[in-house]
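Scroll down for the structure; my scribbles are underneath it.
Shown here: the complex without one of its protein chains, the others still in place.
Presenting chain A:
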Amino acid sequence: MSVEQQTAQILREIHDTRAGGAPADRLVVDCCAAAGAVGTSLTWCAAGAAPLTIAATPGVGMTLEQLSFVVGESPQSSSVSTNRIILRPLLDDGRAEWAGFSPEALRLGVRAVFAFPLRLGAINLGVLTLYRAVPGSLSDEQLGSALAYTAAATALLLDSGSGSGSGSGSGSGEHPEDLPAVLEDPFALQAEVHQATGMLAVQLGIDLSAALSLIRAHAYSADASIDSIARSVVARRLFIT
């Protein structure tokens, strides 16, 4: 199974209302298991706003997520500020990075930390952080899973309507008929979608993530693919308001 297929499957599973619980809560729990972690957290970093915990696994995940806000310097903040994947297979490497964070993480039995930014070009939605009790790198399979959960988390935050607040697709799973469109992997979008996002952001005076949310919502309600809606926007045949 390719990671793109895995992303679609994850989104299908976390939106399955039969299992109960919010999609974001299920995402962190499932991701934690798939990556062999002891804790996982999902942080939303909207432009100009304070970071916000969307979900965290009980115990280590939630504790360290809350600590990251208190101490400031953390895997989350490093990932957001550098916009890069943070890989610390050996947390206790004497680097004294994250002075307020690492000692507490080590005390809780965490030996490795991995943080994946939820980014699409200039859009930064947040970060997915994994804590592991075993030092060492992620296996290829675990890395693939982590990337798939990162893509799924990005889709989830886009569709939860970060600021756009309109469109039928902003219910993240409340409407079963939205499901097929929600499954689209945001990392697999074509160039035209990103161009259309930029155009719409300028035309409506909104930020890029709100513009992309609008395009996705428009595609769901028009029952069209995101790519085809984007091509119409770029060709100036379609004006979304």
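Here is the rule we use: contacts are C-beta pairs under 8 Å (C-beta built on N, C-alpha and C of every residue); 3 or more make two chains touch, one makes a residue touch a chain; residues count from 1.
By definition in this document, contacts and distances are computed from a predicted model.
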{"item": "Omitted chain, identified by the protein name its UniProt record gives, among \"Amino acid/amide ABC transporter membrane protein 1, HAAT family\", \"Maltose/maltodextrin import ATP-binding protein MalK\", \"Acetyl-CoA acetyltransferase\" or \"Transcriptional regulator\"", "value": "\"Transcriptional regulator\""}
{"item": "Among A:I14, A:V110 or A:L138, residue touching the chain not depicted", "value": "A:L138"}
{"item": "For chain A, residues in touch with the removed chain", "value": "2-5, 83-85, 87, 114, 119-123, 137-138, 140, 143-144, 147-148, 151, 187-188, 190-191, 194-203, 208, 234"}
